[in-house]
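Below is one structure, written out as structure tokens; the observations come after it.
Every protein chain but one is kept in place in this view of the complex.
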Amino acid sequence: MVKYIFKRLGQTVIVLFFVSVIAFLLIRLAGGNPALLLAGDGATDAEIAEIERSLGLDQPLVVQYFKYIGNILRGDLGRSTSYGMPVANLILSRFPNTLKLASVTVLFGCILAIPLGIIAGSHQGTVIDFFATLFALLGQSMANMWKAVVFIYIFSVWLGWLPSIGMEGGIKSYVLPVMTLGWQMSAQVTRISRSGMIDTLHEDFITATYAKGIHPLVVRWKYAFKNAVCPVITLVGMRFGTMLAGTIIVEAIFSWPGLGQLLNTAVNQRDYALVQALLLLSGAMFAIINFAVDIINSLVDPRIKLR
Amino acid sequence: MNRKTLLKRMVHNPFFMSGIIIMVILLLILWIVPNLIPYDATTNSLLEMNKAPEWFSRGFEGHVLGTDSLGRDILARVLIGGRTSMKIGLIVVFIEIVIGTTMGLLAGYFGGIVDTVIMRLCDIILAIPNLILGIAIMAVLGPSIINLIIVLCFTGWVQFCKLTRNNVIIAKEMEYSKASKAIGASDTHIMFTQILPNVTTDIIIIASEKFGQAILLESALSFLNLGIAAPAPSWGNMISDGKSFLMVYPWIAMSAGFALMFCVLASNFIGDGLRDVLDPKRY
Partner (left out) sequence: MKKLFVFMLAVLMAVTMMTGCGKENDPKEPAKEVLNIGLNSNIVGLDPLNGSSNGARAYAYAVFEPLIEYDHEGTNSKYTPCLATEWSVADDNMTWTFKLREGIKFHNGEPFTSADVVATYTRLLNEKSLNVRSSYWTYLDSVEAVDDYTVKIKTTQPFATTLISVAMTPIMPDEAMAEFGEDFWNAQKLYGTGPWKFVEWVDGAYLHLVKNDDYWNKSAYNPAVKDLYFRFLTEVSTAITSHISGDLDAYIVNGGISRDLQSMYKGHDEIELITTETQNWIYLGYHCAGDSAFADYYARAAVDYALNRQLICDTIFSGDAKLSNGVVLPSLDGYDPTIPAYEYNPEKAKELLAKSNYDGHEITIYTSTSLAKGKDQILEISQELNAVGFNTKAEAIESAKLTEIRKAGNYEVFLMNDNLMGADLSKYLSMKVLTDAHKHEYDNPEMMELVDKILTELDIPKRNEMLGQFVRMMRETSAPHTVLYYLVQTEAINKGVVGIEMWKDTMFSVKYIDYDPAKAK
């Protein structure tokens, strides 16, 4: 176990190293000079050069990169050029909003989709199965951007039931963004748990449990599901990780003050420090969640060995 | 499973059949109807702007689905945009399969350092939000359809790669590949003649779903002005342009949104149907 954790840690560090290099290069490759954006249209070349110097952009890329990595290792994420304040403050103020949206979405998705998948999988070929699959496929077939505006049109404008923007309206303001993101997610979860159930229900040990006279419901919901749950956990983890990086489109349409909108601003303003920090954060989230998923899977299903 | 039972299963699977039917109808519409419409998809006529759908009150002479903010016929745009979306989806999936399976075969068959490098590469790619990759790649390479395809392929091959790799590892342990090795068959020979056929079922299933996902991702990129560049239409940029006016001119975003939904739905139907049809356990 200890060996495993160290191995994973090592792999995570390698992934994060490459993510940091890619983040560093990507935003610089994207063109558009941050010093120019800061200086404004009227600035002279000398003034722009001065700002470049103060941001350290006049140095060779390698030097810039190692300075940036050095600062990060010392816990300094740098200073956002567009906001004129430390990157850490900005991320800390927005991360809870993204975390809340992602957690509620994942919970909503699982509570809805897992039972649906189990029922559909254990009643393969029936009407229930048909509708569960239809629901799942529909959710996967619509663009989030379109779903979001159509939901707003129906539930905010037409019916007037729900607020369409911000997160000030308490639980109500979660409904539409969560529906938009959650339907897509629960669609995938339903399908995975359904096919997992179908596969397990055909295995010999299930036939054996039936033979022992255990109630079919217990067989399905306890024994079979336990064997089908690992891919579900993996998928949910992946989706959770992606959502924690912020969801640009849904956040923009619902004016949700999360990391996705921050990233969008940062890219538009060529705010190097902020973009780099956000990408690194998303890489770290991804690694942590992958790690957690592996641990949980090995606890749930002893057949899986941590390697 | 012989061909006859396979065909029978296909016909009896409601999702597979409706997927195929929707897709065929869609393809027919996309390639026949534009010839009947007297409007060009990219020519503005400002005096006609934001007209509500006339449906078939004047046949194809009228604006069947209305017009957009520059007076362009929406039906023409949905159809021409649909052709582009379909083509992009197909090309993207094809490239993803080629790259993904090759990488997966390499990783799974050779294992060791090759496997580690390829798998870490997958992790790195998955760890960066694909919209950011999109922004950067489009900014570096400039906006064009080919670059858009590169962006779409960039992350998509990972799933094929992981799938192939896992299947190869299982297949490698099976008797027939060990036997082949024993009689002295070469690595490439074993990979392509014995292992690859075993994973094709899964690849076909995922490919049919990935087709839809490529179209969805194009629409997401359009939100950031990184999709198909104007004036050429695509479902993504039509939804993106129309979404601000959904409350007042709903037909702009609705037409493209529904077209996209049916297309992706059909591809998902086919994928899901195939999963059931090709899996012996499901019958």
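Things to note:
When the chains are written out, they are named A and B in that same order, and each has its own residue count from 1.
To be clear about the criterion, contacts are C-beta pairs under 8 Å (C-beta built on N, C-alpha and C of every residue); 3 or more make two chains touch, one makes a residue touch a chain.
Just so it is clear, the model here is predicted, and its values are computed rather than measured.
In the complete complex, the residue from A:Gln11, A:Gln64, A:Ser156 or A:Thr234 that touches the missing chain is A:Ser156.
Residue-wise, the contact with the chain that is not shown comes from A:Gly40, picked out of A:Gly40, A:Pro60, A:Gly75 or A:Pro302. Of the candidate positions A:Arg191, A:Arg239 or A:Arg270, contact with the hidden chain is made by A:Arg270.
Interface note: of A:Gly10, A:Gly32, A:Gly56 or A:Pro216, the residue touching the hidden chain in the full complex is A:Gly32. Of the candidate positions A:Met167, A:Val219 or A:Ala287, contact with the hidden chain is made by A:Met167. In the full complex, the hidden chain is touched by subunit B at residues 43-44, 46-47, 49-50, 69-71, 139, 143, 225, 229-231, 241, 243-249.
Where subunit A meets the omitted chain, the residues involved are 31-33, 36-44, 47, 50-51, 82-86, 89-90, 93-94, 97, 100, 103-104, 107, 110-111, 149, 152, 156-157, 160, 163-171, 174, 221-222, 225-226, 252-255, 257-258, 261-262, 265, 268-270.
One rule holds in what follows: only the chains that are shown with their structure count from here on.
Between subunit A and subunit B, the centres computed from C-alpha atoms are 22 Å apart. Remark: subunit B residues 14-15, 120, 123-124, 126-129, 131-133, 135-136, 139-140, 209, 212, 216, 219-220, 223-224, 236, 239-240, 243, 246-247, 250, 253-254, 257, 260-261, 264-265, 268-269, 272, 275, 279, 281-282 touch subunit A in the complex. Partner subunit B is touched in their complex by these residues of subunit A: 11, 14-15, 18-19, 22-23, 26-27, 29-32, 124, 130, 133, 137-138, 140-146, 149-150, 152-153, 157, 191, 195, 198-199, 202, 238, 242, 245-246, 248-249, 252-253, 263-264, 267, 275, 279, 282-283, 286-287, 290.
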